[in-house]
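Omission of a single protein chain aside, the complex is shown with its protein chains in their original locations.
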Amino acid sequence: MKLTIKQRAQYSFFLPIQTRWADNDLYGHVNNVTYYSYFDTAANTLLIQKTGFDPKSSAFIGLVVSSNCQFNQELSYPEIIEVAVAIEKIGQSSLCYDLAIFKQGSDSAAAQGSFIHVFVDRQTRKSTPISKEMRDALAEYASP
Amino acid sequence: MKLTIKQRAQYSFFLPIQTRWADNDLYGHVNNVTYYSYFDTAANTLLIQKTGFDPKSSAFIGLVVSSNCQFNQELSYPEIIEVAVAIEKIGQSSLCYDLAIFKQGSDSAAAQGSFIHVFVDRQTRKSTPISKEMRDALAEYASP
Amino acid sequence: MKLTIKQRAQYSFFLPIQTRWADNDLYGHVNNVTYYSYFDTAANTLLIQKTGFDPKSSAFIGLVVSSNCQFNQELSYPEIIEVAVAIEKIGQSSLCYDLAIFKQGSDSAAAQGSFIHVFVDRQTRKSTPISKEMRDALAEYASP
Partner (left out) sequence: MKLTIKQRAQYSFFLPIQTRWADNDLYGHVNNVTYYSYFDTAANTLLIQKTGFDPKSSAFIGLVVSSNCQFNQELSYPEIIEVAVAIEKIGQSSLCYDLAIFKQGSDSAAAQGSFIHVFVDRQTRKSTPISKEMRDALAEYASP
């Protein structure tokens, strides 16, 4: 079941990432696993830049409970890619990210996926509600 | 939508993997991205060991077109984990793997997921049918 | 035996690299191993951009025979770092890179090191002399 390919215009937050030599595997393209590393990096950067989240000291942390990706097109070092992040859904204590990777100059996603963060207390690992401040900060990045 | 947790008895192929220092992220547990690296490693090892596939010289290669994972439990270096692989479905030129990760001594999966390989010609990248020999070799690893 | 800390003014080629979530290890800083990934990425990018080297199709490839790094300062996701590359020595068929990593806005290297590429024929893996064109292209990046 192939999904409709995401378009650049559907997003407003983008993080450029320099690919690395070792991102390329034996087949000469970026290994499928590495796309998730791009997703993880971009989604956490959105949290850090837009909500003040600090992965080293905030009282709560986001644990990934599920993720998925559809690969539309090959990527390859040394290109610089752009990772788009939108917020698909905000639950009581969970956040579903809508993610896509674009080649420079391309409007159609080379890959697209999503993952869910459940926010938990850093010490007890019990789920913790998402604050009003964080909801407000993320509102403008909601998926259309 | 949480899936039923997979059990060790559902699998017959297991690859033990030594976790590494850098598998642990800032939160002191194996980063979610790394689980896909375990999946990729174990599924390709099944192909190599049981079907004679050679990633460096075979005429065809397997490209991942989609993948997903549900995280049930934290893992942490320095533990050795076991990755289970079964074949969920064999299509004309695609293979869907059913994957699960077990902590040593545990019967319930710490994570479970799937990914799809489409086999293509190494040079032209056109899809190529899965041979009868490969189908026969994989038959005994079919998901129940 | 601690080396003198390298300065930004000693270099003319810089590659900015976005750090990634998983670059940070358990201790909340970029894992020492990852610095070598920054080095590898930047040195190969210099070859690709300035000498026309193509890792996928050139008749020769560069194999690393030794490397080293001195860590002066901690780095941490989500910062963007800059990797400086100079050519320390060009031999008959080998290239020694002089490398340093700078935090944005800092003149003193957070880390510095070197590695040696021996160029070999892609097929036979026999050493192959560095061409005059490549020497000329790299001349302007020589270490002072």
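For clarity, chains are labelled A, B and C in written order, and residue numbers in each chain start from 1.
In the analysis below, contacts are C-beta pairs under 8 Å (C-beta built on N, C-alpha and C of every residue); 3 or more make two chains touch, one makes a residue touch a chain.
Treat the numbers as computed from the prediction; the structure is a model and nothing was measured.
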Residue, one of A:33, A:47, A:95 or A:130, that touches the chain absent here: A:33
Residue in contact with the excluded chain [from C:18, C:31 or C:45]: C:31
Given A:24, A:51, A:66 or A:114, the one touching the chain that is not displayed: A:24
Hidden partner interface residues of subunit A, rising order: 21-22, 24-26, 28, 31, 33-34
Hidden partner chain, residues of subunit B it touches: 15-18, 20-22, 24, 28, 37-38, 40-41, 44-45, 48-49, 55-56, 77-78
Interface residues of subunit C (partner: the chain not displayed): 26-27, 31-34, 36-37, 40, 55-56, 61, 63-71, 115
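The criterion applied here is as follows: only the chains that are shown with their structure count from here on.
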Most widely separated chain from subunit A, with each centre as the mean of CA atoms: C
Fraction-based call for subunit B against subunit A, same above half, different below: same
Geometric centre distance via CA averages, subunit C-subunit A, whole Å: 29
Rounded Å distance between subunit B and subunit C, as computed from the means of their C-alpha atoms: 34
Length of the line joining the C-alpha centres of subunit A and subunit B, rounded to whole Å: 23
Subunit C: positions in contact with at least two other chains: 21-22, 24, 28
